[in-house]
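With one protein chain withheld, the remaining protein chains of the complex are depicted in position.
The letters A and B name the chains in turn, as written, and every chain counts its residues from 1.
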Amino acid sequence: MRLHPFTPFLLVLATALLAVLLPAPLGPVALLVVVMLVAVATGAWRAAGAAILLSVPLWIFLLLLHGAMRGGEGWQAAVAQGARLTAIIAASLLAYRAFRPARFLDAAASRGWSSGSALLILATLQAAPRLRARAARILEAQRSRGLRVRGRPLGRIGALAPVALPLILQTLGEVDARAMALETRAVGGGRRTALENVRLRWPDHVLLAAAALAVVAAFCWRALW
Amino acid sequence: MKGLETASLGFQYGEGGPAALDGVSVALASGAVSWLTGAPGAGTSTLLLAACGLAPQYTGGVVSGSCRLLDEDPQTAEGRARLSGRVAYVSADPASQLSGIAETVVREVAFAPANLGWPRERIDLAAGAALDRMEVSHLSSRLPASLSGGEQQRVVIASMLVLSPEVWLLDEPGSALDARGRATLAAILADEARRGALVVVASEDADWLAGFADRLIVMAGGRIVRDGVPADLLADPALAVTGAGSTAVADFARALAERDPAFESGRLPVTVADALERWQ
Partner (left out) sequence: MAVTALLEFDRVGFAYRGAGVSAVTDITLSVSAGEGVALLGPNGAGKTTLLRLAMALLHPTSGDVRVSGRSTRGRMPEDLAGDAGFLFQQPEHQLFASTVGEDVAFGPRRLGRANVDAAVSEALEALELGDVRSVHPYDLPAPRRRLVALAGVLALRAGLLLLDEPTSGLDRRSRRLVRQAVARHRALGGAVLAVSHDGEFVLEALDRAIILDRGSTIQDSSVPRALGVHGAPPAPAWAEIAAALGAPAESRRFEPAVEFVSMRCRERRHA
């Protein structure tokens, strides 16, 4: 099911709105459950896991803060806030996962928007799989020079620098070269031709309509209670 | 005149640093292949970058003197805008030249024409032709990042070829290519020059360029120190003084002359055929 490139971002926006509008604490928690179910259903285990990992320090902080300050009612507020943020993080990660720059560009071109420097950001974002491959290669090189990766956790943190630093330096160094390459490919000019027709199809209409209805319903519920 | 014309062009990368270009005045004509060579640091790469305005815009630094490319000033934003899509710049490392956005090779090649707003049918035709000429049509639906270095470089060149540019600026473009790839590129660049394009190649690979360059310019310390016909300059034993290398045969002949002073001095043989003619 190929979604229109704008749809995931609109859905993230809807998630954010729902997170704020739905009555706490059940609303945000239900929202979080829905987002996680979507993640699992679309096979986005990594994104779901990443969202949880990223939220852990957040939850700890919230539970400590609210629990310590406000007693019984505080826990509910903390859970609601945590669920809100985790839901938004998870939805964002899902959108990122679904993001295809080429189609996004075509969709933008179809609407007559010009490309500009957004392309450089896009090109850098697309570096993710290449970075993974490169990180693996750098790790091999450092291990071949005696870097130990098994053993004490503290030692493992020490093993980060020889892998992370070259990765960062290389990527930063490449930004210039890539910017030059993009300039020679006439990026940043006027209207771009869309290489593929990107249209809103029925899955987009269904999802966006459902999201819009949910937001309106939540707003009404909020306004009336 | 069309082509590249510089007048006392100077360039410095950092403040108070050495001059990467020092008063370079040269006129390179369209319709010919000009070859820039020199030891690393001689200024050949910088000259290419300054000629199309990529330096100092993306490299930082200070430019002095003047430069005109196709009668435009590449050092101004208006000039660069008017040159957009007419100048191809190819460097040695293919991975950093891929757009990073296209999911297939054919989309990568279509990237520049799409940015220029060409109609789809024209893009399809031109992209197909470019892929054929670079002999990578069989890779059309592959992900560019999954290709080998040599294949990627062919795709990068095809991505420029599709525009039928009026100017080709290439910096060690054969580095990532195998012998067959370099031969293909040589034929294409010679064709482009015949078609009327300005072709400038910066390279140390004398054996490759000797076969198709029309003019050789040797640089050292940011200045032009030799300028002439490749066959003549390559055969000159004094070329080594500039820090630039000659063909493998000429270097071998020079070593022979150094070893045996009674050896014939004067012009060195430049190709294997030359050498065997003299020594067999």
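By definition in this document, contacts are C-beta pairs under 8 Å (C-beta built on N, C-alpha and C of every residue); 3 or more make two chains touch, one makes a residue touch a chain.
Quantities reported herein were computed from a predicted structural model and do not represent experimental measurements.
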Sole contact to the chain not displayed, among B:71, B:178 or B:227: B:178
Touch list for chain A against the chain that is not drawn: 134, 137-138, 140-150, 161-163, 165-166, 169-170, 173
Hidden partner chain, residues of chain B it touches: 39-41, 92-93, 148, 172, 175-176, 178-179, 204, 207, 245, 247-249, 252, 255-256, 259-260, 262-263, 272, 275-276, 279-280
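The definition used in the following text is that only the chains that are shown with their structure count from here on.
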Rounded Å distance between chain A and chain B, as computed from the means of their C-alpha atoms: 41
Chain A-touching residues of chain B, taken from the complex the two chains share: 52, 54, 57-59, 80-81, 84-85, 87-89, 91, 93, 95-103, 107, 110-120, 123, 145, 159-160
Touching residues (chain side chain A, partner chain B) in the complex: 100-102, 105, 109, 115, 119, 122-124, 126-127, 129-130, 174, 176-187, 189-195
